[in-house]
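Let me begin by presenting the structure, written as structure tokens, before commenting on it.
Only one protein chain is missing; all other protein chains are in place.
Chains here go by letter, A and B, matching the order in which they are written, and residues are numbered from 1 within each.
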Amino acid sequence: MTLAIQLPQAGLRRYGSLLSPMAWGALAVAAVVVLLSLFAPVLAPYDPDYVDLNNVLAGPGGQHLLGTDALGRDLLSRLMHGGRTSLLGPTIVVIGSTVLGLLLGLVAGWSEGWLGKVLGRLFDLLFAFPALLMAMLAIALFGKGLFAPILAMTIAYVPYVARLAQSLVVAERSRPYVQAYRVLGFRTPWVVLGRVLPNLIPTVGAQSTLNFGYVLADLAALSFIGLGVQPPTSDWGAMIEESRGALLGGYILPAFWPALVVVLVVVAVNVIGEELSDRIGGKLS
Amino acid sequence: MSQLLQIENFTLGFPGRPPLLDSVSLHVNDGEAVALVGESGSGKSLTTRAALGLFPGGSESSGLVSVQGLDTLTASKQRLMELRRRHASMIFQDPRAGINPVRTVGDFLTETLLRFDGLSRSEATERAVKQLEQVGLRRAKELMDQHPHQLSGGMLQRVMIAAALLNSPDLLLCDEPTTALDVTTQAGIVNILREEQQARGMGMLFITHDLNLAASLCERVYVLRRGEVVEHGPTRTVFLTPEQDYTRQLVEATPVIESGAASASPAAPGPDSAVAPLLKVSGLSKTYQLPRGEIITALDAADFSLPEGGSLGIVGESGSGKSTLARLVVALETATSGELTLRDVPRPRRPLNASERKTLAKDVQIVFQDPYLSLDPRIPVGNAVADVFRLHQKQGRKEAKDSARNLLGRVGIGAERIDALPRALSGGQRQRVALAKALAARPRLLVLDEATSALDVSVQAQVLELVEELRDQLGLTILFVTHDLAVVSRLCSEVLVMHQGRIVEQGPTARILEDPGDDYTRNLIASRPRPLWDAEPVTA
Partner (left out) sequence: MTATDHVQAPAPAPGAPSRRREKGQAARPAMYIAKKVLALVVTLFVASLAVFFSRFLVPGDPARFLLRGRSPKPEALEEITRQFGLDKPAWEQYLNWLGGILQGDWGRSLTYRQDVSDVLLGRLPTTLQLVALAAVFITVLGLFAGIVASLNKGFGDRFILITLTAAGAVPPFVAAIALVALFSVGLGWFPSFGSGDGGWDRIWHLTLPALALGITYIAMVARVTRSSMNEQLLREHVEVATSRGLTRGSVVARHVLRNAMGPILTVSGVLVAGLLVSSAIIERTFGLSGIGQLLVQSIDRLDFGVVQAIVMVVVAAFVLVNTVVDLVQPLIDPRIAAGTESR
């Protein structure tokens, strides 16, 4: 099964301990977006839902920094408030899938018998349900909104973490240092949780960082096709959907801003994730 | 005098770092076998590759590297390819990595013939088959259709040699061609190389870390250390009367069979002493079932005993079952049948539970082969040792740290390295830490599973010395698993020879080395390379 990052490979050693300029840039972008969204109620210049029909599709600058949409709502304020919803979903999914995935991966990797095999098969099966499909099935069952897709995607992303954790544990377990712990008489829970788990966290963290970007994109896509968050709540995907009419009429900006933010955040997250995995690939070899 | 390969003042390095090769000069004449000897990181491989115009990406070099008058530093791509196709061939260290695993042996052999010699497929196949037979492979026609994974390492290295000889090169470069192989296999490969080199009158540059091997094959030798040639001359002169300190150290560190001088601790009782043995093994077997249902017997009815304070060497080649035996002793494996008794405690035939394991840990410990994987990469070495003190000696955090500092000092790791991560240490230092970790549990029996095999000879000598010292000070019982007879002869008073899962011979080391009773043991001893100057009459 494909994972976004490769297992650590010898010979790809990276030197230096500072982040690359690109990673610094990515961190800065992520930080700005997160802070602006988090403090939207304080920082946003307008009420995001205030309709001003005298001022529709205004260009950027002047009273509205990024312009207004077809209903005259301030785009910057809507972006900031929408960010709260757009970032909340991926955060929950990534935390949930990482914790669950690590747990299952550890168990699957450490148990030599049937349990490991059964869990491995289960991960394989889960891979057959792409996250977006699982989310749509959940929406069909439990109705539109954020609850169903977040729950479904948490489950859908578990195998990505678990498979990685499992393969890492299997690799670690056969390493002499882990066998030495066994011969030295250390108890298995101490070895697994105290020694093996910390060695996995950087690599798994890198994978989860990448997952954040995918989840963000998928949830935005669901909102875009009207299956995700429902009005009056809005997020970046819903904003793009609302702006399609204006777009076909030649007004690009109302769709451009949210699209730009989505792409920027996903790029930033990917750059950070790749930097992490490169770094780990170098360090553990 | 025609110089086939001439290297003058060759310097190579990456910009902004100290050079990897510093003013290396050497030459190989037509029909001459020359050895290039050095430890890891000395730049042997870089030197040889330069002769084919293979340089690491981004490196800078100066000087002269000339093969039959062609300077590979300045030659055009076309001329270099011509050189590689017609005049010089190279044999690499690991044939399993060196032959494309997804293509057939025949494809590997014929690809140059079809492309450069304009042979038809059937002509090329015929040539390749002939060449395979010449290097001692039987049923060569069938081999042509097989994939590398279906062949043993020794067979693959013969394939590699056949490929190198196909274009009748004038210069043969060998980069540790037998290091990945067993001793008995190595002997066959060395014979072929010697025969072919003499029959064809090729010039040969033979890289190795093994002085004995160099002495058995080459008339002249260059000793390389950290990118510099420290000494060169006729092999016999250099090895018997070395002028440089480094060469002397190297010669002294190279293990030789010390028959009769096995340095067993004097207090060790003989095998037939009345003292109850520390370790007793009888009828011990271990079988594995492969996924396809095939059953492999890794260890077949092993019988032996090891008295308290004794030292037993277990010698065998890969697949002999020696590591399985070691892992059974430390309970990393469970026996299929038979008895294993350690300190009068019979070992249950099931995986041990946590408390049994903890008790066992005070009786037996193990040090593994690979110094790079045998320490936890994230834990500073001082803490790694202190953890063991806390577990087994019930010491507090601070006390354990002090104990760790003492013990590490004793194995030669200074206090300034106590907070270092394993990756900051050299291979030898890591094995010392691994040793300290094992000793912190205060075991009676210490199992060393090829614990010095991955180290350079000079480092290996130091670690072996340390083991001897610790054994005598702590009264340890030693079980030393190795492929190297010489190491055993130095450290162990008793030896046990294994072959294909069975113990073929056991007894006092001196007796077995001088008068082996089993054909396999005899073969093993005879396979060790002998210097050209005291070669026995060749019997084979």
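Here, contacts are C-beta pairs under 8 Å (C-beta built on N, C-alpha and C of every residue); 3 or more make two chains touch, one makes a residue touch a chain.
Please read these numbers as outputs of a predicted model, since none were measured by experiment.
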item	value
Residue touching the undisplayed chain, where the options are B:Ser40, B:Thr74, B:Ser120 or B:Ser318	B:Ser318
Touch with the omitted chain, as defined above, among B:Lys44, B:Arg158, B:Arg430 or B:Arg528	B:Arg158
Selected residue (touches chain absent from view) among B:Pro19, B:Gly98, B:Pro177 or B:Pro255	B:Gly98
Option touching the unshown chain, where B:Leu12, B:Val67 or B:Met90 are the choices	B:Met90
Candidates A:Leu57, A:Leu103, A:Val170 or A:Ile201 - the one touching the absent chain	A:Val170
Residues from chain A at the interface with the omitted partner, ascending	1-2, 6, 9, 11, 112, 116, 124-125, 127-130, 132-133, 136-137, 139-142, 170, 173-174, 179, 213, 217-218, 220-221, 224-227, 237, 240, 244, 247-248, 250, 252, 255-256, 259, 262-263, 266-267, 270-271, 274
Touch residues of chain B, complete complex, unshown partner	49, 52, 54, 57, 81-86, 89-90, 92, 94, 97-103, 111-112, 115-116, 136-139, 142, 146-147, 149-155, 158, 160, 163, 185, 188, 288, 290-292, 294, 296, 298, 318-319, 324, 332-334, 500-501
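Rule of thumb we're sticking to: only the chains that are shown with their structure count from here on.
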item	value
Separation of chain A from chain B, taking each centre as the mean of its C-alpha atoms, in whole Å	47
Residue ranges of chain A in contact with chain B within the complex	175-177, 179-188, 195, 198-199, 283-284
Touching residues on chain B, where the partner in the complex is chain A	330-332, 354, 357-362, 364-366, 368-370, 373-379, 387-388, 391-392, 423, 434, 437-438, 441
